[in-house]
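One chain of protein is taken out of this complex; the other chains stay put.
Right after this comes chain A.
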């Protein structure tokens, strides 16, 4: 359609010609009538203006059709005339009629003349929707142009164009599909094709199941013996294969590939469905029928034996016993030496606080993982100490708290009035620490304020930032400066009533009993540890009570002191302010020597009832107890209960072992006796005393597995004792080349203990492996070992804290073989101890026997000597000899007579 105006170009020439003719006609007319010449000229000008001659289309006259005109002529835009069909033929008469009726208003007025002169009957009106010629319609003024509009001569033009195109480039023409025309070939194909005409034969071959795969037996047979036993198949030439192939009829046809495809989605209708099933069961009658059937009887009988044998097999011989597993158990006990060593885990030292100082005591924090407390003392001899006494007053040795998370900076430091030689965490509240000073004072600390800090230290050094947020400001300041906080002690005992010399051992009494002034054990109602026992080489063992004494007892002097104590610095916890400087021991027990006047000087003590808090304990345990007292610390409110109300505990042993400065081991009782004449309380005489060690007893400790087995270490040897065996130690080591300085039982293996030596070595003894020498020796340090403390973190991690004389604390990991007992180690160790006790008894008896024998022997030799010395026998001797001989003769005679039955045995006695 768009082509139509273009195509009109081709007919432009002919159109022009016609216009020219038209003009000539007009001119001739104008010449003819001069009258209206002017008018016509003007009109002509108008007409020329209207035509589109300037655009090369003189035959086109643009027109404006108003809505009214469109309606009259039935050529309304978009209704009668559309863009697709922009042509409309109007009858000349209609237009003239329109011009007549509407005169000048008619839209055809400008082209009146053209219309009147138009040779044809119909005029072509074209819609000019694009306003190509300036108006909405245009009129085609000539017949030729009209024809060319209505029947555009496109074909000719296109052909011309294509002709020009082919010369230049090849255009691909896809083959056009044509309908197939049958020429009779299908009949031919049908003839050629092969169709199945015969019916297929079906065979079914079956066989009995049990014959499948079964062995086939072949046997020899004579072919001639049976008729038709032998059939010959001779070869012959098949004539079918002789014919030569001369012609071959082959047909081929190319067909387009055909592919058939289809898709369809099946829509399944969703439905609710349920299935229920129940087991098939027989009714009672059916069951009865089955049970009574012969088949079942047969079956049961046939099967019965098999079942019975199978059932009994398990009882007769257990074929499923795992020998390998049993083997593995034994193997572990022979574990390789390589993994039996202690592995260094961490070591702590401090250049500032530990300079020229030695570690005196080590204690693990009972609840917080990785916290260990170390008390240090000056590394000086007695003379040096006296010489430097002035200087030492200014340098106080603290107790340091180390954490695994920070090997350089101590977490906390406890200020000590004097060098502390021993200390222990309170078993019922790990924030209470009791220590023994060099000057004989007992010190108490309360670190409950810093518990959180220690807890946080445990989480790791990286956590210090977080902890700083929760901390009070003063701790924060210290953390930033990496300066550990000094915790002041909250109470010290009075100097006058306490020990005179250094306190060498301190223990908390267990929380289930307490002792009174007589040393009798009572039940402890509060359930917290309130009493301490200390020992010192000043020949005394003291019992201390943490609770405030009854106010009536207090003298005015003490009251004054107490008032003074209240004015203590504000940062000191007031937990034990009632005790400060006025604290007196509850009991003072002396160990007087039985034979001579004077006392033993104890250095170490071991009670029968002791706390073994070597294990990481559940924190809950500690939290329960304070709840009884509310939020406040229970130790602030302790009062001595009235003694009458308390129940005496009979089964609490009041015996204890003590090691002395001179190497003796003493077994005694702390119960006091009243002296018959004066009525004063005096301590009992020691029950047993043994001198085994050649030096100061450094350790005396009960086995954590057997309450009656005690290890004592001192001088150059160690000994193992059994409570109740009075004849001596059940095991005594030979003297070693180096002095033993400390010992400790293993917490997990009953037969193992560690002994520290002067030269920095650790001897590990395994009583089950060998008892004459340590099972292994390992070097830890270059200086003397001062303290050993094992600790069980978990079943997989056992630590051993070892401190040396230079102030270094080594944390070692105990290897698997040393920390894990074999299957019945405890029983075998117990058995070993029993055996030793028996051996000791036997030894004692033998000794007595030998002594007797020796005495006799001596007598004999003396006799002989006198005989030899005398040369000639004296008269008395001769007579004595004769008497003896006669007595012998009589005896002999009697024997023979009784043997012969001549003399009755009764007669002899008669």
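Here is the rule we go by: a contact is a pair of C-beta atoms (placed from the backbone, for glycine too) under 8 Å apart; a residue touches a chain by one contact, two chains touch by 3 or more; residues count from 1.
The criterion applied here is as follows: contacts and distances are computed from a predicted model.
The protein name that UniProt records for the chain not on display, among "Serine palmitoyltransferase 1", "Dynein light chain roadblock-type 1", "Myotubularin-related protein 9" or "6-phosphofructo-2-kinase/fructose-2,6-biphosphatase 4a", is "Dynein light chain roadblock-type 1". Listed residues A:67, A:119, A:184 or A:213: the one in touch with the omitted chain is A:213. Among A:204, A:231, A:252 or A:301, only A:301 touches the chain that is left out of the view.
From the set A:279, A:390 or A:899, the residue in touch with the chain omitted from the display is A:279, counting the whole complex. Summarising the interface, chain A meets the missing chain with residues 209-210, 212-214, 279-282, 287, 290-291, 293, 295-297, 299-304, 306-308, 310-312, 314-315, 319-325.
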